[in-house]
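Worksheet: the structure to be examined is printed underneath.
For this depiction, one protein chain was excluded, whereas all remaining protein chains were kept in their positions.
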Amino acid sequence: MSSYEEPILDVAHLGHIELLTPKIEESVDFFKNVMGMEVVHQKKQSMYLRACRDYESYSLKLTESKEPGLGHMAMRTYSSKTLERRALAIEESGFGIGWSDGDFGHGKSYQFTDPDGHTMELYYETEKYNPPPHLVPALKNQPQKCTSRGVCVKQLDHINLFASDVDQNSQFMRKTLGCKLSEQIILDIGKQGGAWLHLTNKAYEIAYTLDSTGAKGRLHHITYNVDSREAVLQAADVFLENGVFIEFPPSKHAIQQTYAMYVYEPGGTRIEICHGGYSITAPDWEPITWTEAERAKGQAWGNKTVPTFHTYGTPNII
Amino acid sequence: MSSYEEPILDVAHLGHIELLTPKIEESVDFFKNVMGMEVVHQKKQSMYLRACRDYESYSLKLTESKEPGLGHMAMRTYSSKTLERRALAIEESGFGIGWSDGDFGHGKSYQFTDPDGHTMELYYETEKYNPPPHLVPALKNQPQKCTSRGVCVKQLDHINLFASDVDQNSQFMRKTLGCKLSEQIILDIGKQGGAWLHLTNKAYEIAYTLDSTGAKGRLHHITYNVDSREAVLQAADVFLENGVFIEFPPSKHAIQQTYAMYVYEPGGTRIEICHGGYSITAPDWEPITWTEAERAKGQAWGNKTVPTFHTYGTPNII
Amino acid sequence: MSSYEEPILDVAHLGHIELLTPKIEESVDFFKNVMGMEVVHQKKQSMYLRACRDYESYSLKLTESKEPGLGHMAMRTYSSKTLERRALAIEESGFGIGWSDGDFGHGKSYQFTDPDGHTMELYYETEKYNPPPHLVPALKNQPQKCTSRGVCVKQLDHINLFASDVDQNSQFMRKTLGCKLSEQIILDIGKQGGAWLHLTNKAYEIAYTLDSTGAKGRLHHITYNVDSREAVLQAADVFLENGVFIEFPPSKHAIQQTYAMYVYEPGGTRIEICHGGYSITAPDWEPITWTEAERAKGQAWGNKTVPTFHTYGTPNII
Partner (left out) sequence: MSSYEEPILDVAHLGHIELLTPKIEESVDFFKNVMGMEVVHQKKQSMYLRACRDYESYSLKLTESKEPGLGHMAMRTYSSKTLERRALAIEESGFGIGWSDGDFGHGKSYQFTDPDGHTMELYYETEKYNPPPHLVPALKNQPQKCTSRGVCVKQLDHINLFASDVDQNSQFMRKTLGCKLSEQIILDIGKQGGAWLHLTNKAYEIAYTLDSTGAKGRLHHITYNVDSREAVLQAADVFLENGVFIEFPPSKHAIQQTYAMYVYEPGGTRIEICHGGYSITAPDWEPITWTEAERAKGQAWGNKTVPTFHTYGTPNII
């Protein structure tokens, strides 16, 4: 029987991410001047930023904190009705926190955690971005003029969460939110070492990978995309010229085929710049499964994953 | 009220296109050796071809014919159940033709036309591509090894149909099939000059543009995509070196922001090579409307659209 | 007999260009913020700017003036001795002006004009660029940190001079300075319609094209290069977003194979952004000759040259 017959199509897409940072000024400077994003709002210890192609008012909230880490991640539903429906389902799962009145840029949200403890929220009502005069785009099908500053990232692409138990969390996201599984690593012990989930046709927006330290609720990285592989290479030069630590220089992933690189922002969070990957339009997609032996071959072109990839997360307890 | 509340989510994506060609051998040679596609099947006067990232067995059927033109275009539904539901809706619209037993690579299909007379079909059962040994890909998340031959196109991207009445046809596709409108041209007389429709998150898979000759049922072009704007430029050199007529050299479209170029295949059909465009994830996307005055500014960087774009279609009755 | 036997190898390369502009502030803003160059010096009505890969202290001098136009162009010799030798040869040609004490960034220079009246100078002593702390590059084989601002041009590439008589001027540059001819257009009347000259292995640094208005001493354009064709496309978007007039969107030239686009800076001078072209290492290169019939085919991919290319120059007397 096709798994399509009763799909949950209630959650539309990843909306924004809140990062905690112990160095708020340096972090804001990094995202604004090196990444090329715009600050759109400030509220208490939080700054709200956007990439030029994000259609909502922001995709990143930076909040001052003693330790770096994930504040929360937010997903937008298809409608108010589907928001209510998902809130109910989450509540039944036992992982619900409750309703919030919303935040800058979006209306009421239902807050919860995944089994690993990452804080999440669902919302529907949102403010689409309305650019100030100096950021009105030349083409009316774009939300904002590109900044042409630094890396000039285009859009929030995906989030990768570290998890102490990948199966449990990926199952939760599939059953409770309607995420679909595109690819996975199955370890020799039979458990997932990684799971790539999607809500749109893009093959992944939320990934879980195994935290080899056994910690719970940590963040692996968040990702902004650019328009070409050449732009990823240009980004590498921008990071080099600006003294940003490059943990993993540009290379092609075997899983998802994304062309990507990783750096640390000043607060300590790992940031990925990517281009590519693929779309899934088949309603009956069969998840791709990678074994440990296959993973041992390294990335697509044979380079090894950097060891810190399996241990460094935020909050950082290596 | 949000237009999302009662969406039709029955049709998944554009599947394949049948082109008629009076020069079947030259056309096959073009798609195989210049475009870099693979011939997967032959049946009577028809040849079936695929691009390396198409997940189904083929995306192009070339059929020998006295005149060039569109044989038919096919869309895959999400399930057998949604196929039945759409067939019923089309039948009620009065544009139904009836059920077919299917063709190479897919099961039974429901055939119909749009109001302009373009032949279409819906199907669900399909054969996913199973590559022969010499085409097994290095990465298991790809359907086929890339050919590295000529333009080396990656995937069927979209189709553009000429129509004598764009409003009537785009309305039919929206109401009967559940296509969503991403962008449109509204002429000074208040009617659509063009309409860009999508089924997936990609902002267009089916476009209608006004046939200024007043003809009905003609094809404007079909499009295969490549992985970068650089690859579109490389394609231009491949076409130049192979003596293919370039009607419109690479430039950036204002509408949809696609980077694209256009050539004629030997049978006479206009073929586009493209990269880019954008995704729509907002469930409450407001269609972008372009006026005649805005269109008069030309493409994104100011170059004018070639005049034949408004008159040349297949069958070709300039 | 090889034409190499007695080559003149006294002039090393194009050094800098002085542009006149009636809108000095807007012009400086354009070159700094849109082109991504750095202002390194100011003297009276002149501003000195550089691109990040120029090894000398500057490549562009902007001087306030009532009319736009070419102030002068300067070439660096291989040595003081070859500077003296060329000065003598120019003096003998009758086009010499005389010695100058030099200017910001370079030592004494010999000034002269070509037969059409374009002011030129030769110099040897120069100040290599010594970046201030915030512009020290990450890699020691680069003269400056890239600015990652706007188009972020890399290097002065070439100059194109309009001439009332191309043959006379290209002959002067070959005989008196040792420029070599890589490509030319020979009109049906037997005279040169264009001549592309080089001093280094790059196939052109100085081009002459026929001014169809019959004017003398005008400038067609100056050119800065970027690192990829993708970067030329990115430049087009930067110009679009910044309201810069695009006269000729990105396309590939048949002559020289350069991928290029053209805009007007605020003062009125045509500016080209380019990537590519080829190198000539053969000591016995035979110049490529294009006929009018061949030129009628348009640029490499068939697009026509914009008509203003044959008439618009600075000072602008269309």
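Note that the chains are named A, B and C in the order they appear, and that numbering of residues resets to 1 at the start of each chain.
Criterion: a residue touches a chain if its C-beta (ideal position, glycine included) is under 8 Å from a C-beta of that chain, and two chains touch if they have at least 3 such contacts.
Only a predicted model underlies this, so the values are computations on that prediction, with no experimental measurement involved.
Screening A:Gln144, A:Thr209, A:Ser228 or A:Thr314 against the full complex identifies A:Ser228 as the residue touching the chain left out. When you scan B:Leu20, B:Val40 or B:Ala231 for touch with the missing chain, the hit is B:Ala231. Checked against the full complex, the one of A:Leu187, A:Leu240 or A:Ile280 touching the unshown chain is A:Leu240.
Of the residues in subunit B, those that touch the hidden partner chain are 137-139, 145-146, 148-151, 228, 230-231, 234, 237-238, 240-241, 243.
By the touch definition given at the top, subunit C reaches the unshown chain through residues 2, 4-5, 9, 12-13, 53, 55, 76-81, 128, 138-142, 183, 200-202, 227-230, 254-257, 276, 278-279, 281-283, 288, 290, 294, 300. Interface residues of subunit A with the unshown chain, by the touch rule above, are 228-230, 233, 236-237, 239-240, 246, 249-252, 259, 261, 299-303.
Going forward, only the chains that are shown with their structure count from here on.
Mean C-alpha position of subunit A lies 32 Å from that of subunit B. Averaging C-alpha coordinates per chain places the centre of subunit B 44 Å away from that of subunit C. Centroids built from CA atoms put subunit C at 46 Å from subunit A.
The residues of subunit A that reach two or more other chains are 138-139, 228, 230, listed in rising order.
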